[in-house]
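For this view, one protein chain was removed and the others were kept in their places.
Going by the order they are written in, the chains are A and B; count residues from 1 in each one.
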Amino acid sequence: MGDGTAISSEQVAHVARLARIELTPDEIEHYTGHLGRVLEHAGELEDLDLADVPPLAHPYPLSNVFRDDVAGSPVDRDEVLSQAPAASGGQFEVPPVLGEEA
Amino acid sequence: MTSAHAIASDVRAGARRASDVLEDFLGRIEMHDGDVHAFNTVTADQARAAAAAIDAAVDEGRDPGPLAGVPVAFKDNLCTRGVATTCSSRMLEGWQPPYDATVVQAMTAAGAVMIGKTNLDEFAMGSSTEHSAFGPTRNPHDLARVPGGSSGGSAAAVAAGFAPLALGSDTGGSIRQPASLCGIVGIKPTYGRVSRYGLVAFASSFDQIGPFAADVADAALALGVISGHDPADSTSIPAAVPDFEAALGRGVEGLRVGVISELTGSGRNGAATGGPGTAGAAGEVLDGIDADVTERVHEAADALADAGATVGRVSVPAVTYGLTAYYLIAPAEASSNLARYDGTRYGLRVDGADVEEMNRLTRRAGFGDEVKARIMLGTFALSAGYYDAYYGKAQRVRMLTRRDFDAAYADFDVLLSPTSPCVAFRFGERADPMTMYRCDTCTIPSNLSGDPAMSVPFGIGAEGLPVGVQVLAPALGEEPMLTVAAALERAAPPLPAPPLSTVADPTEGA
Partner (left out) sequence: MAAGWETVVGLEVHVELATDTKLFSAAPSRFGDEPNTNVTPVCLGLPGSLPVLNRRAVELAMAVGLALNCDIRPSVFHRKNYFYPDMPKDYQVSQYDQPICSDGWLDVPGGSRVGIERAHLEEDAGKTTHLGGADGRIHGAVGALVDYNRAGTPLLEIVSRPDIGSAAEASAYVEELRAILLAVGASDARLEEGSMRVDANISVRPAGSAELRTRCEVKNLNSLRSLRNAIDFEARRHIELYEAGEAPVQETRHWSEDGRTHSLRSKEEADDYRYFPEPDLVPLVPDDEWIAQVRAAMPELPASVRARLHECGAEPEDAQVIVDRGLAPVVLGAVAAGADSRRTVTHAVQNLALDGAELLDPDGLASLVNLETSGQLTATQAKTVLVEMCARAVTAMHATPAGAEDPSGSASAAALALDPTAIAAELGFEAMADDELETLVDEAIAANPEAWEKFRAGEAKVAGVFVGAVMKATRGQADGHAVTQLLAQRRDA
């Protein structure tokens, strides 16, 4: 970090795969520069001693927020499926799923 | 132009018809939105039906509510049932949600009439509205300049007189910065004050909905309508909603106002009158904040001192790291929030041989450059081996910010800073990502802490463009914040009207 090589094009390609975004080699170069400039800036955090500072995940301290186990009304299936790219028999239709057995 | 207050009281009293009010505003939109492009969708037919219903209620002796007949524009990342909610992205072009956001329900229940959905930076990621997939919005004060962002459409709509009220969302400054650049009032409430249910998420632990208005009183009126606990949002605070409008006339006598040293370095550096001293250790002073802007903040502080406030300088050292922390945590949350746009259930699909390819091609085609960059940045910040160095560290900085604000609020009731480091800039002027991200330097700290903050117009800066002063308050401190904002509004030099409003105004004399 901080030396302009905060992220490599291989790392950008890996991250694009994790995020399921198809990129061309040119685009990978573009994003390597874009992400690199931001991460370079993040180098300023290196000098901060934060060992005694706990992380903060929520800006307002709430806990134990629940709902009762009481059923509400479902959404209208036709209304939802009318917005789907592909639907069949009341279900969402997708291309074949490869990899793991379901 | 007429204020929301004036419209609502006229409509409730039967002195004006909601339908007539609506036509006036639709006329202005018709005339000028081709230039401004504040709207992605103008919901004229639906609005006419809603206005007619308001009129019918009045005719039947029923009170339509505190926003009776007031046209309101919703940022196009707020879900509206049966009305396209696009987030200004190809990904959601044409998507019609099956439900209304809680704030949309609240505004409608108060008698407001939705007039349209406003443009934004795609998925609210940006500070100029240049990153909209449907083309940028222009600043009504100078069509060659940006309105700010990401709620640029909502800010421009109010500034151009297309609606007296608009709602936006603020993740790193997306309400306050465009309000500042467009010369209007914009409020980011306390995180949890307003329900996020139905707001399309960008970064969930930062996102907060708030109002835009031409003046503080209208903004306070709208804030009161949308505030309150919502059981559908687990982060919604179960606190009573104060009478915000009552805070406006309270006066600032005895209030302690701290000017944040780190954000007002350039320009005049002297301590203002009679401050209770400097809280905390002095941090480094951030550069990149324009002198004309800083000067207005000092004038605002002086005005408050003249009105009886106790004004001093205060150090909030962690604000200097805010930008960095924000640009790690917010993309991390966004990378997860935006995973659902995969071509399966709604929105765009680009077909592929298998699901994985369909996902990749859909996300390639559906997301713009900035959104892709932030998704990848956030994915990286969370990925194995980098979590501690990036996301983890940024969360600790977030805690530092919380602590530094707590220390400052031990000595001061409200804080002051610039809203934006600069006045409205020209299109393309901040193409480099870090340069663009620095637009959020002054607004991000309140998103990290979750505390409320708002922008009030206070004079003009370079080239006669509006400058906004930011008023910050501790969690649930909207009342003192509004008291100070109202005092600043009373003391502010008059702002030149946007050139658009000098063109024939169909609302004149209505």
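The rule is simple: a residue touches a chain if its C-beta (ideal position, glycine included) is under 8 Å from a C-beta of that chain, and two chains touch if they have at least 3 such contacts.
Only a predicted model underlies this, so the values are computations on that prediction, with no experimental measurement involved.
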Identified contact with the non-displayed chain, of B:T379, B:S455 or B:Q470: B:T379
From B:T2, B:T85 or B:S174, residue that would touch the chain that is not displayed: B:T85
Contact partner of the left-out chain, one of B:Y346, B:F367 or B:F412: B:Y346
In subunit B, positions touching the absent partner: 78-79, 85, 87, 92, 95, 97-99, 101, 196-201, 203-205, 231-235, 332-333, 335-336, 339-340, 342, 344-346, 355-356, 359, 379, 382-384, 387, 391
On subunit A, residues whose C-beta touches the chain left out of the figure: 17-18, 20, 57-58, 62-72, 74-75, 77, 80-81, 88-102
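Operating definition for what follows: only the chains that are shown with their structure count from here on.
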Gap in Å, rounded to a whole number, between the CA centres of subunit B and subunit A: 24
Touch list for subunit A against partner subunit B, complex: 1, 7, 11-12, 15-16, 18-23, 31, 34-35, 37-39, 41-42, 44-45, 48, 50, 53-60, 62, 65, 67, 75-76, 79-80, 83-86, 92, 94-99
Residue ranges of subunit B touching subunit A (in the complex, touch as defined): 95-96, 98-99, 190-192, 205-206, 231, 234-235, 237, 321, 323-325, 327-328, 335, 339, 342-349, 351-361, 363-364, 367, 372-373, 375-377, 379-380, 383, 389-390, 392-400, 402-403, 432-434, 437, 447-451, 475
